[in-house]
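Structure first, commentary second.
Omission of a single protein chain aside, the complex is shown with its protein chains in their original locations.
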């Protein structure tokens, strides 16, 4: 635990260096964090941004689409939040909602779902061509771990109001979410915008390794490589075999 | 002249029908109007929207990009103005500025210019795939016609303030603009998002024929086809030969 | 008629001078145009802005308040549209909706209505103290004139779609609107933000006189005073007696 705190602190110092470098070079970074309910998205994002400059850092967690959003190009509502020069933007959930919660909960039609997969690769390609460094992380937990986290939340007066109706159905819909996740990874992983998967049953290990992976994938001045060796039992680039090896939860 | 007014009125009634149909069907339309300074963009747009419902109609004429705009994805500042369901949006100038005024005046780098041509086709494809009906019109006038219009403006106390520094150089840069136009048409015309060229020396003919062309290219209830025969001496889909036949001004 | 065109043109040249002066001095102007349905608000505003610089001119016609608007400070949704330095802003309808259509149609509560009158004077005072030049015009027509205009609209295929359900009840609610207007004028007229009333049965006279009044109330370079004598049978500063003298329609 002290170990965790020390490592986290060292990594956060690296993040500060990274940001300083990116601001100076006017680079732009977009990190997408996906994962089921209670997978730990909020927690890792909190550690990522904790010591960064608020002016150049933005965490984007859009609510459900408005009526007007639904009347426009699916990606449109995300576009104003894309990073400008020097900005570090994190999407807590993203356009991949269409392939996850919208698919499972029936919030989009079959046709919209299929169209999403046709459009997501060219869309991301375009952002990357425009100079955005895109990183896509998927936090994966087991069914029993999710259940335990929900139970803990329910008992915590500081957290129980956070449980949404959608959360309540997450366990029931477990298999559907697994299937949707598999489809999403299969159809939106590619060399230009690859997915990185994180075993997230252990929160601390997940946070540490996501940050290591992010840092080691980007160039910046004063990088301390020795700190950045990620644990391949926790984090790996997506591979189709993952479903069989158990790296992805059933 | 009375003839013009009558025809225009009849076409505007068609536009009202078109809009009513599009609102009911939740269709979306985006019309791009391009052309040199003084080509008559404002005039034709005024007639297009004159009797349409303001709530569902939007004319977008963005000023020069802000510092923040320049720090983002080139297309980003246009995205919030794209049509939602039922909306009729007209861009008075557009992302094609990069291939025209920005190229000629040196407002963008060679690399940005080249990148624009790589990205514009996939970008437009994406909008079309998302259900937007895109129409691209280029108003083309002769060098002497432009000069005359500038002179008329200068003498008109209600118009002379409109003359911008960029306008003042339009005649001097005539050949550069012709060249930029040729490149733009050659590299951004395709079957999915074709350019339509309008000989615009005669303002009234240009207006009438653009509206006819737009109406006949779209489906709507109660369409009066007899009204919509455009004059091929005035308006034609872009063809590479146009430069040689004189349909495009030198 | 030719007379009208000539005078209008001369006044529009004055408006261009006014704007040029205001842009140079970084002054700010806000014109509120109120009046019943079909009183001619759109028409006069069109002539006001016809030859002004679009970049520094803004016509604001807000739709009905959104759910979020209704959850905020009543004036909040208008604030982003207030003029910045050098800007000329015209509100086509305004916060006075609360004292007019919202009152008559029952879109606000009695309490909200009363609160509006408590707040409108300090709010306008604040804007004026901050350097905004505020002008408030009320276009007043007779009941029969309104009816005729509605009939004309219904027969015009280019205008009939504009007739809203609220318009349709305007004749039935005539007396209620008269009463609401009287209350509004009585309770929101003061020396700092006075109302100016325009007899608007004659559209051309209304337009000419509103523009004259506006111009003569503001200082600008090169002002041609001779042009600006308004007709006191058409336009007058609000006075309580107006209801009795028939200057305000019953």
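Brief remarks follow.
Order of writing sets the labels: A, B and C. Residues in every chain begin at 1.
Everything that follows uses one rule, which is that contacts are C-beta pairs under 8 Å (C-beta built on N, C-alpha and C of every residue); 3 or more make two chains touch, one makes a residue touch a chain.
Computed from a predicted structure; not experimentally measured.
The chain we do not see here touches A, C in the full complex. Only one residue from C:50, C:85, C:160 or C:190 touches the chain missing from this view: C:85. The chain that is not drawn here is touched, among residues C:21, C:115 or C:239, by C:115. The chain not displayed touches chain A at residues 9, 12-13, 16, 20, 51, 53-55, 61, 63, 157-159, 161-162.
Listed here are the chain C residues that touch the chain not shown: 26, 68, 71-76, 79-80, 82-86, 115, 118-119, 122-123, 125-127, 129-132.
Note that only the chains that are shown with their structure count from here on.
Rotation angle, chain B onto chain C, C-alpha superposition: 180 degrees, expressed as a multiple of 5. Ranking every chain by how far its Cα centroid lies from the centroid of chain C, the top place goes to A. Centre-to-centre separation of chain A and chain B, using mean CA positions: 40 Å. Rounded to whole angstrom, the centroid-to-centroid distance between chain B and chain C, based on C-alpha atoms, equals 34 Å. Inter-chain spacing, taken between the CA centroids of chain A and chain C, is 51 Å.
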